[in-house]
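Here is chain A:
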Amino acid sequence: MLKKFWWGLVVGTAVLLLAACGPDEPEVLRLATTTSTEDSGLLEVILPDFEEQYNAQVDVVAVGTGAAIQLGEAGDADVILVHARSREDAFVADGHGTERWDVMYNDFILVGPADDPAGVQGMALAADALAAIAESESTFASRGDDSGTHSKERSLWEAAGLPTDPEVDWYKSLGQGMGDTLRFADESGAYTITDRGTFLSQQDSLPNLAIMVGGNSIDENGDLSLYNPYGVIPVNPDKGDINNELANSFAEWLTSVDVQAMIAEYGIDTYGQPLFYPDSQAWRDQ
Partner candidate 1 sequence: MSNQPIFALNQVKKVYDGRTVLNLAELTVHRGEILALVGPSGAGKSTLLRLLNFLEPASRGTVRFDGEMVTADLDLAQRRRVTTVFQRPLLLQRSVRANLRYGPGLRGQKLPPAVEDEWLERLGLMPLADQAAPKLSAGEAQRVALARALVTQPDVLLLDEPTANLDPSNVRIIESIIEAENQRSGMTVVLVTHNIFQARRIAHRTALLWAGELIEVAETEQFFNRPVREETAAFVRGDTVY
Partner candidate 2 sequence: MQTLLDAFLNAFQLLTSGDPELLAIVGLTLRVTGIALLLALLLGLPVGALLGLMGRFPGGGCVIPLIYTGMGLPPVVVGLFVYLLLSNQGPLGELDWLFTPSAMVLAQMIIAWPLVVGLTLTAVQSHDPLLPLQLRSLGATRWQLARTMLLESKLGVFAAIVAAFGSIISEVGAVMLVGGNIRGETRVLTTAIVLETRKGQFALAIALGIILLLLSLLANLALYRLQQRGAPR
C-alpha cells in the first residue's frame, strides 16, 4: 500500500518535472525598460505578438532609464529599451551593448499652472521658457531621478545657459516618477518637463496644469530639442547568461514594419493622437 504511494509520488513528480522542462517551455527574455513605456500601456498591446511568434516569454522590468542601463551593464537584462540618446551611445561604445536600433519617438512638453506666473505659454523654445521661469523664480518640479526625462531637462537648462539641478528654493528636485512629479506640479503650481504620452494619459486628474510649450500635438511642437527618441539595445553576450539570440530577434521584430504600424496606431482611439511615432530604419525605408 505504502509502496504504491511512494511510486505514485515519484512518477507524479517526474511527470510534473518533465512537463515543466519540456521542449514547449517558452524561452525567457528579460527586457529592461523605462516606466514611461510601461505606463503608456504600449507593451501590453504589442508583446503578445512577439511571445507567440518566438514561443517566448518577456519579463518586463520597468525602471528609470538610469536603472535600466545599470541592469544591462550588470548583465541582469537581455535587452534594454530606453530613451536617453547620449547614454545609449555610451552604453554601446563601452561594450555593454552590441548595437543600438532606432525604434520610435515622441516628444516632451513643458507644462505648468494655468495662471502661468512666468508668462511662458506659447513660447516656441523650451530653453527660452526655462530662462523665463528662472528669471521669475517660479516653482519648477524636476524628476531629479536620472531618468531619460531628467537627462532631457538638464540638456534644456544647458541650452538656456543656466546651471542644471540648481540648489535654489524654487527648483524642486523630487526624485520621483513622471506621474508623481505631475501630481506635485498640479498641487504646488509648478512647471515641469514631461513626455506628452504620460501627460495625455493623466490629464484628467491634473486640473491645474496646462501645456505651455510644445503645442497640442507633436506636429505643433516647434522645438526640435524636445524630440524624444527611443532605442533598443541587445546586451553584450560576453556578460554570460545572456539570451543574445532572442534579444536580437526582439530588436528585429520591434523595428519590423508590421510592429511599427502597431506602434503608429496605439493611442489614437483613446487620446485622438498616437503616443509614439514609428521611426525604425525598416519603417523609414519602406
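In picking the candidates, the idea was that all candidates are chains of the complex that A comes from, given by their letters.
The rule is simple: a residue touches a chain if its C-beta (ideal position, glycine included) is under 8 Å from a C-beta of that chain, and two chains touch if they have at least 3 such contacts; residues count from 1.
Everything quoted here is computed from the prediction, not taken from an experiment.
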{"item": "Among 1 or 2, touch partner of chain A in the complex", "value": "2"}
{"item": "Touching residues (chain side chain A, partner candidate 2) in the complex", "value": "63-64, 66-71, 74, 144-147, 167, 172-177, 180, 184, 187-188, 208"}
